[in-house]
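Got a structure for you, written out below as structure tokens; questions coming shortly.
Here the complex is missing one protein chain, while the rest keep their positions.
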Amino acid sequence: MRPLDVQNRKIENGFRLTRVGITGVKKPVVVHRNGRDNHLTALIDVFVDLPSTQKGSHMSRNVEIITEMIDRSVRQKVKSLEELAGGICKELLERHEYASYAEVRMEADYFLERTTAGGRTTLESFKLRARATAKRNNGLMKLVGVKVQGMTACPCAMETVHHIFSKISSKVGELGPDIPMISHNQRNVTTLMVEVPEHVEIEADDLIGIVEGSLSSPTYGILKREDEAQVVIDAHRNPKFVEDVVRDILGKMLEGYAELPDSVHITVRSESEESIHKHNAFAERVTTLGELRADDDE
Amino acid sequence: MRPLDVQNRKIENGFRLTRVGITGVKKPVVVHRNGRDNHLTALIDVFVDLPSTQKGSHMSRNVEIITEMIDRSVRQKVKSLEELAGGICKELLERHEYASYAEVRMEADYFLERTTAGGRTTLESFKLRARATAKRNNGLMKLVGVKVQGMTACPCAMETVHHIFSKISSKVGELGPDIPMISHNQRNVTTLMVEVPEHVEIEADDLIGIVEGSLSSPTYGILKREDEAQVVIDAHRNPKFVEDVVRDILGKMLEGYAELPDSVHITVRSESEESIHKHNAFAERVTTLGELRADDDE
Amino acid sequence: MRPLDVQNRKIENGFRLTRVGITGVKKPVVVHRNGRDNHLTALIDVFVDLPSTQKGSHMSRNVEIITEMIDRSVRQKVKSLEELAGGICKELLERHEYASYAEVRMEADYFLERTTAGGRTTLESFKLRARATAKRNNGLMKLVGVKVQGMTACPCAMETVHHIFSKISSKVGELGPDIPMISHNQRNVTTLMVEVPEHVEIEADDLIGIVEGSLSSPTYGILKREDEAQVVIDAHRNPKFVEDVVRDILGKMLEGYAELPDSVHITVRSESEESIHKHNAFAERVTTLGELRADDDE
Partner (left out) sequence: MRPLDVQNRKIENGFRLTRVGITGVKKPVVVHRNGRDNHLTALIDVFVDLPSTQKGSHMSRNVEIITEMIDRSVRQKVKSLEELAGGICKELLERHEYASYAEVRMEADYFLERTTAGGRTTLESFKLRARATAKRNNGLMKLVGVKVQGMTACPCAMETVHHIFSKISSKVGELGPDIPMISHNQRNVTTLMVEVPEHVEIEADDLIGIVEGSLSSPTYGILKREDEAQVVIDAHRNPKFVEDVVRDILGKMLEGYAELPDSVHITVRSESEESIHKHNAFAERVTTLGELRADDDE
């Protein structure tokens, strides 16, 4: 006689649980994209819901599913983290037969080549993110995401400084827009997550490009003297509040993904690790493309 | 002439932002409770929304408001973090005249005396949490929360071990329920957040007690030999999945707060840092008391 | 018959252990200084060594000692974390009779009032640190430390930008030193630890002042428009590499503590969270005042 399956036991006076699962699973993943293999180390969380009548969720099935789906992804050359997350999500519903909801979250370091103003090649690090949720008999929702570190320079301080310096020297007024005034600038971390509808492909590389293009300036690992100055000049000619960063990304998403339906979810979060404060500045929009299009029409 | 207020500038083709504010502000706070002052170091985030027509939120007002409300809380002897969070939240709407939504989050270390089975007194650390949100002309929602570290022992492994050991020695079957079998046990972190309706008081100390009472055992800083064994025995006589922890808390909340209305929000999250795995086990319920009562009636 | 004291058991073929103890103990501590009580939440690690012949260290004694010494510190109005750390360290040797070495580390959030250029008062957060080590029959070494967050502006980028802008407009050369060029600036975290010899007092507040005075600028929670610009102007008139920050602190320590003996240990670490890179810049000096004085004489 084998011991009872404690998890499967039926209980009374239980409560439904919205998410039960495992967090912090680390696995190597290979994503096959544009003709080359990307070797990623993914951090993975998976959850299903649990009906009020069942004592426990079968936790070990979760790691089995993750492992099998990653193995299969190598043979079938999966193209993205979100495709893999979607596959795991479907399989969670398949094997947790009592569940009506499943959710998968993945994150991994990711690298892209960039070229500095001076023509130097540098390999920059980003984060890829993916999220998938599924309801039984109700399709699958996948989101692709990127987390990008860059630079913001403050437009407000720049104007106040211009005003103060104008009183010190009349030459300041004659400098023109190509010679911006000093301001505070800082490291900024911005996250963009977008729903990927069925039969549509959204390239994480494009999303990274959109975020980088919405900051005061991207940042680079290697900057020799002239390149360093150019990043500083670019950032100050393009000062941005966190609010501006989020809005510029939203605007570019509307332009670049005009064919996506109104129902598509999109979240943008930008946080500047202020150089003049010990706290951070933060801006966020959680919305759908439809809502954004309505905003834009007003 | 003073420089333009860059933030106040009117813009076209902007987008509404759901949250704009500051994160990671640290402040000393004094909470006056049960006749004594609790000196807390609070970590604070505050946000308001921003209409599509306005360039920026006035970030410096946020720290001014936090500072003034904390100063006032000392004079008026505020009773809880959530009361303070509510006050800050109202003031955010007051002084960000363009905002229709405000949100405040606070967290602080907190200490309570506990007595071990052997009668030893020990000072244990917990986390207090508070959250407040407000919509203009639409009241204020406050939540009180606690984060408690304790211990869970796995009921499933215990049964399997009993089964295996029964085959090694017939005496195992004769031991009785007071002598539980070995299992894996581990550090668990559980969070409970509850909405506090107007004119109601919910004591964080009571919530901590409810969470501690729903784990396999509370944990203690000082445990001499017999106390240590007693904690181990208590935990194994009371084995719990993360699912059980969440459900037991939900059950105790229904019992202990029967007078609270159905609309009250409640969230319970429990995470066991599994000793047999490198990942964590997780369970969660996000709900209202009304939904819970319906679960319970089924 | 009570069970054996497992830790006390004598073993053969053991190895000496350099540090055995507990980490991550949280306790409320009150430090009485300049006529007022500072309520701190301290994070504490304590260690002793263990001879090769003894199986285990008595871990529960560590928390007992911490608790008793903190209780005593309230009655005796201890003046600093390092005084408390020293007391705990002596007691560790007292009650771990087999140990020849003891070590204590403490860290706590700490707040000081600051005034901005515009006369505004703001409460700023810092970290206090303390470390104490003792060898049996060989006195006690105490260190006081501070961790300060501030701002650095890069001198190198500023010069390159000046060179580039001079080619765009001849007016740039006429602006004078009061109107600095743009550069990258960023959040900087600097730690200063100093040994406190017997019968000497070193005020943590003074150390915080020395670090703040060695950065391009301190940072503030509340900055209205003119104050914000002034911080930016101050930082750019005072550009600093991390190397400069460390050396300026070392120079000020030599000047301000001329009476301290050559044997006094001092460590300075400065890390700038570069706004133009995804990585940090770092500089450090681990030394004694005697070595520093020799450097300075060259």
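For clarity, chains are labelled A, B and C in written order, and residue numbers in each chain start from 1.
Throughout what follows, contacts are C-beta pairs under 8 Å (C-beta built on N, C-alpha and C of every residue); 3 or more make two chains touch, one makes a residue touch a chain.
Since the model is a prediction, treat every value here as computed from it, not as a measurement.
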item: Contact set of the excluded chain (shown chains only); value: A, B, C
item: Residue touching the undisplayed chain, where the options are C:52, C:76 or C:263; value: C:52
item: Per the touch definition above, residue among C:65, C:108, C:182 or C:242 touching the missing chain; value: C:242
item: Which residue of C:18, C:76 or C:115 touches the chain not shown here; value: C:18
item: Option from A:9, A:26, A:77 or A:136 whose C-beta touches the chain left out; value: A:26
item: Which of C:26, C:114, C:135 or C:265 contacts the chain that the document leaves out; value: C:26
item: Touching residues on chain A - with respect to the absent chain; value: 2-3, 5, 25-28, 39-41, 60, 63-64, 67, 109, 111, 122-123, 125, 221-225, 228
item: Touch residues of chain B, complete complex, unshown partner; value: 124-125, 149, 151, 154, 156-157, 160-161, 163-165, 168-169, 171-172, 174-176, 178-187, 217, 219-221, 223, 225-226, 228-229, 231-233, 235-236, 273-279
item: Contacts of chain C with the absent chain, listed as residue ranges; value: 1-4, 6-7, 13-26, 45, 47, 50, 52, 55-57, 59, 63, 155-156, 159-160, 162-163, 241-244, 246-247, 250-251, 271, 277-287, 292, 295-296, 298
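We take it that only the chains that are shown with their structure count from here on.
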item: Classification of the chain A:chain B interface as same or different, half of numbers criterion; value: same
item: Chain A onto chain C, rotation angle from CA fit, given as a multiple of 5 degrees; value: 180
item: Centroid spacing, where centroids are CA-atom means, of chain B and chain C in whole angstrom; value: 31
item: Geometric centre distance via CA averages, chain C-chain A, whole Å; value: 35
item: Computed distance of Cα centres, chain B from chain A, in Å; value: 27
item: Of all residues in chain A, the ones touching two or more other chains; value: 156, 160, 163, 277-279
